[in-house]
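All protein chains of the complex are present and in place, except for one that has been dropped.
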Amino acid sequence: MNEFYQKDIISIRDYSREQLEKIFASTDKILQQDPADRREICKGKTLGYLFYEPSTRTRLSFESAVASVGGNSLGISDITSSSHQKGESLADTVRIMSIYSDILVLRHALDGSSRFAAEISDKPVINAGSGTEEHPTQAIQDLFTIKKEKKKIDGLKIGIVGDLKYGRTVYSLLYGLGNYDVDVRLISPESLRIRSDSVYEIKKKLDFTESTNIEEDLDELDVLYVTRIQKERFPDEEEYLKVKGSYVVGQDLLKKMKDDSIILHPLPRIDEISPDVDKTKNAKYFEQAEYGKYTRAALLGLILNENGF
Amino acid sequence: MNEFYQKDIISIRDYSREQLEKIFASTDKILQQDPADRREICKGKTLGYLFYEPSTRTRLSFESAVASVGGNSLGISDITSSSHQKGESLADTVRIMSIYSDILVLRHALDGSSRFAAEISDKPVINAGSGTEEHPTQAIQDLFTIKKEKKKIDGLKIGIVGDLKYGRTVYSLLYGLGNYDVDVRLISPESLRIRSDSVYEIKKKLDFTESTNIEEDLDELDVLYVTRIQKERFPDEEEYLKVKGSYVVGQDLLKKMKDDSIILHPLPRIDEISPDVDKTKNAKYFEQAEYGKYTRAALLGLILNENGF
Partner (left out) sequence: MNEFYQKDIISIRDYSREQLEKIFASTDKILQQDPADRREICKGKTLGYLFYEPSTRTRLSFESAVASVGGNSLGISDITSSSHQKGESLADTVRIMSIYSDILVLRHALDGSSRFAAEISDKPVINAGSGTEEHPTQAIQDLFTIKKEKKKIDGLKIGIVGDLKYGRTVYSLLYGLGNYDVDVRLISPESLRIRSDSVYEIKKKLDFTESTNIEEDLDELDVLYVTRIQKERFPDEEEYLKVKGSYVVGQDLLKKMKDDSIILHPLPRIDEISPDVDKTKNAKYFEQAEYGKYTRAALLGLILNENGF
């Protein structure tokens, strides 16, 4: 029996390096498969999604993933605004969705919502974003992209730039990177630095430095992971405008980077990366989105097949 | 040829006891089938849904049902609020959906809407809720649940509690129970008693008594069917608050019931049943939801296959 069979995916912190490598190997297998063979992996399985926070991107990634392995999907894409709710508890909604589907995908604003759902559901639950820190499938996607594009993760110098305070993508990625021997540089405006309570835990597993200046030692980075800076995160517009421009990755910054460095972004992007970077060989954020589809497909295959695939 | 082939499902009143038993037998068959065999039943068939009143629960039940028998679904989940409408008539929308699909599922506020749609459509139509009285697939689901959990329907004492005036689930269930030899007790606040015009017809087929006190002879019931009491049904909040608490099914009430009695609820529930009842052996409302998926799957199989399945 494969160790992921019928298991929930709640936090990237639950995964060892060995487990991550198994997921990567399964993803590689899927990438090499013929589409017709791929569609046998989860043939006829139903993925049920519950999005208490809307995220078209993540929903479509899961929908395309399950379709690629032969399954189908159904669910609710924006529960809070949908009239169906009528005050039903998360517990009841999860119980019902676990009747309607073979695996559940849940996004919810609250920390712990996915673990709670997993306890209630008798079908496996995948956390598609919860609270401020957890987005495990995004982290798996990001780690796979780095490995795929740089051929390794150990030994890399990785810069993460943008809103490090509110972006759960960043926390999940950092926890995931904790399994590897990497040098991390966190770059953000002072007011959007990583939260100190998280820093404590991350520091135990990972070496990182912090900076407000993206250009500092930029030529040393192998990976630059860019995230969005949202205007609404700033106390006033003035502070936002001061900061905004300085974290835009364009040709000028790119020229200061190593020739074989890669630029990643969880998407959607607004203007953190100039469109003129898109066609450079360094831009790998669309590949990253594609890997996201296939890492998710691999996870579905592992969770829904007793003996893997 | 099976008698349900290409037939509409408009009202539970159109079904004889014998027909209901055939549907139950087909549901039992589906429940015992291997998922891969099940997916052959309606392989490649398309279910088209038109929800003029939103009901995520019913839509997902049908979507999961058709997926379980190998089909797919498409449609419109909230027509009134969707910008597409542009004043198109129900007749035209039904005609078009009958081109796009092999079977139609319609929910509409008006009495008679499904029968009207069935006349227009050249594909079979399933009424997923219309007007104040009809929700035939819910009634079939409820009857199947009772039969499955109590091994019989004849001879049972069945209490139905809550809003009996506005809940179409209740009327459909009562009409369905009219095919069996049961004792029914209707429990509701005075202002939410069953409508007198319906009582007339139901009385011809069914013995029932009415009460406002849920505790009265509670120890005699085999089944307690709980429905929601909606605040907006009351003329003023005071009256609502007076009534609300007295119909909540909790451990205290449960202790007064027979050891092998069952609690049902069409869901979603708000607070009519305490969560602490969920884990008791009497709580069968989640089983009821699961049976809803498979009774619907059986109906689709019967309607779409000339020789049944």
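Worth a mention:
By written order: A and B. Residues from 1 in each chain.
One rule holds in what follows: contacts are C-beta pairs under 8 Å (C-beta built on N, C-alpha and C of every residue); 3 or more make two chains touch, one makes a residue touch a chain.
What you are looking at is a predicted structure, and each value in this text was computed from that prediction instead of being measured.
Which of A:46, A:61 or A:227 touches the hidden chain is settled by the complete complex: it is A:61.
The omitted chain makes contact with just one of the residues B:14, B:37, B:92 or B:154: B:92. Remark: the residues of chain A touching the chain excluded from display are 35-36, 39, 54-57, 60-61, 63-64, 67-68, 70, 72-73, 78, 267-270, 275, 286, 289-290, 293. Mapped onto chain B, the footprint of the missing chain covers residues 43-44, 46, 48, 72, 74-76, 82-84, 86-89, 91-93, 95-97, 99-101.
Note that only the chains that are shown with their structure count from here on.
With centres set at the average Cα position, the gap from chain A to chain B is 40 Å.
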